[in-house]
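Heads up, one of the protein chains got dropped from this complex, but the rest are sitting where they should.
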Amino acid sequence: MLSKVRDKPECTDEVQVRLDRVSKHYGNAAALTDLSLDVRRGEFLTLLGPSGCGKTTTLRLIGGFEVPDRGAVAIGGRDVTGVPPFQRNVNTVFQNYALFPHLTVFENVAYALRVKRLPGAQASERVTSMLDRMGLADKAGRYPRELSGGQMQRVALGRALINEPTVLLLDEPLSALDAKLRRTMQLELRRMHAELGLTFVCVTHDQEEALAMSDRIAVLDAGRIAQIGTPQEIFDRPANRFVADFIGGCNFIPAISRSDGTIIMPECKVSPQTGPEAGRGIVLAVRPHSLRLGTPEEGAIIELAARVSDIVYLGTAVRLVLSLADGLGLTAELGKDAVEKSGAKPGVVLRLWARAQDVIVFDAARSGHDPH
Amino acid sequence: MILTELSSRKPAIDWSWHLRLVAFLGPAALYALVFILVPYANLLIYSFWKTDNYTIVRDFNLGNFARVFESPVYLSVIANSLLVASIVTICAVVLGYALALYVAFFTGMRRKFLYFLMVIPLWTSFLLRAFIWRLILGREGVINSGLAWFGFTDEPLSVLLFNRFSVCVALTYVFIPFVAIPVYAALEKIPPATLEASMDLGASPFYTLRRIILPLSLPGIIPGAIFTFCLSFGDFVAPSLLGGPSGIMISSVIINQFGSAFDWPFGSALAIFVIVVVGIAVALARLLERRYE
Partner (left out) sequence: MNDELARWSRGLRRSSQLLGVAIFFFLYAPIALLVAYSFSGSRSLTFPIRSFTFSWYVSLADNAELLHSILNSLSVAAAVVPLTLILGVPAAYALSRFAFIGSGTVNHIFTLPLMIPGIITGLSILLLLKSLGIGLSLWAVVLGHTVAWLPVVVGQVAARLRRMDRYVEEASLDLGAGYAETFLRVVLPNLKGAIIGSALLVFTLSFDEVAITFLLTGTENTLPMQIWAMLRRGVTPEICAVATLTVVMSGILIAVGVRADKD
């Protein structure tokens, strides 16, 4: 992955944080295996993955809360492996905020300056302006237990930013907020990132959040980076089956690529195409919203007939739960009108197709999700 | 930025972690070593020595332990101590549990007040709570003078004080809060939804008590019962004040060996015996705890 990133034109950009082949074990369980990652100066990078994929461990390695078993961590060109958190110019917004319960909002935000023994007047000036900026001016004397979730979030941000860190780490920053507030805070974080020009490294398990906020996303799977790229790259050109499935969800249809360049697939018709090496097992990945109803048009690659087993209304769209004759399950998300026109109801067999540019072909042998 | 060969470096052992551990734990660990482990080890060594004509002979032998098990006097004192400890444990667990349950049924300020009432006795002098029973059970105590005043008895009852009964009453009285407080803490942790679920599934309150509340409060009962058993087994205040000749317990005998009898090795052997009993009780409790985890 690392070399791939370097080959790109942006590789001349300054690297702010570098993880070089780090491994970390807890007991016998491997949290990270030979992970390498470059975070560029000023970017908003999100570490995304299911729980237990090692994303939080990665963040804690950057923060200095964990020491890697092998490998090295560098921040701003300095090797900081084994350097404790208080000697790194990196600050963290913790999951559940970890505000100091015995200190007021003002004292929480002032903490880093007090530790630095900054003169009182200077410190309170900076804290006051930070509180203003966070919209917390009227909450200065409150204790954390007297604040709402959104307010605590802003105190945590203000506290981490007061020291002007070179990198801001965010550990599931929005997970404790309700859905509506989360959307607002996503935009807020993006705006703040643009204003401050800092490097943000964020951890989340929420793909929507990652897609909405990040400049780049690193998808982690079982302690390794499965793919790293812009949200669009990750979504449109997933590197493997895991990424395709984890981000956006996907149907996987096994098929065989023949030596004559055609693809055969049980129960489906596949147009000839040039693709992976001939004579091998492949997997065709189609996102639910890429399946279309009715007669195939020009450029169709897959045609299939599937029986409807359930119809789920999602509001603007409708999700069809389908099964092929051999039992393979599929889901399709379609416009309400199209579904109504097709007369879909449980038990009915529908014809579906997908365009070539919407289908991703994976090699069956390598694209599988490693069992671990 | 060039960071070649970064990962080939082996991370050093985290000395700061060890240093901090020693700084925080060191003083207390040293104190525990010198004033807990060494004294108990010393006691063990003494128990293998013997006395000859009021001087201690440093000659390894098991005579002290043989003496404990061969003499009917010591065996009966041990039996009495075990009996008293068992009676007290049972009574204190039953009454302490009922008390904790009673307090847990209340809410708000009343509950806080009752909890306060439950805790206060723990903070008052052990000696005081034992000697009160002389006032109550004695020949001229409240019960006897009360009975005489009402004209129920002509002669004061002598069965009340200076026997096993009075020791058990006083120790039960002392140890009820020792059971009630941990049980209350365990009851507090039971989510109300668990009980509602049980009732919702058709269980009666008593069935719920037996099958849900009781098992879930075992983490409170076990430590309470163990404390009560161990501390009442080795108590010397209650038997000295209220025991009389039939209520002699092992600690009085031990004290005697270090006082008038001047047989330190034998006293040490008896003390080791108490430690072994405590150890067995604790081990049994841990076994129980593990079974119900």
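Each chain gets a letter, A and B, in the order it is written, and its residues are counted from 1.
The criterion applied here is as follows: a contact is a pair of C-beta atoms (placed from the backbone, for glycine too) under 8 Å apart; a residue touches a chain by one contact, two chains touch by 3 or more.
Keep in mind that this is a model prediction, so the values were computed, not measured.
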- Please pick, from A:92, A:151 or A:214, the residue that touches the omitted chain in the full complex. A:92
- Query: Quick one: which of B:75, B:135 or B:284 touches the chain that's been left out?
  - Reply: B:135
- On subunit B, the omitted chain is touched by residues 16-17, 20-21, 23-25, 27-29, 31-32, 35-40, 42-43, 46, 95, 98-99, 101-107, 114, 116-117, 119-121, 123-129, 131-136, 138, 140-142, 145-146, 149, 173, 176-177, 187-188, 190, 192, 195-196, 199, 204-206, 208-209, 226-227, 230-231, 233-237, 241, 251, 254-255, 258, 264, 267-268, 271, 274-275, 278, 282
- Message: Residue by residue, what part of subunit A touches the chain that was omitted?
- Response: 63-65, 84-86, 90-92, 94-96, 98-102, 111-112, 115-116, 159-160, 163
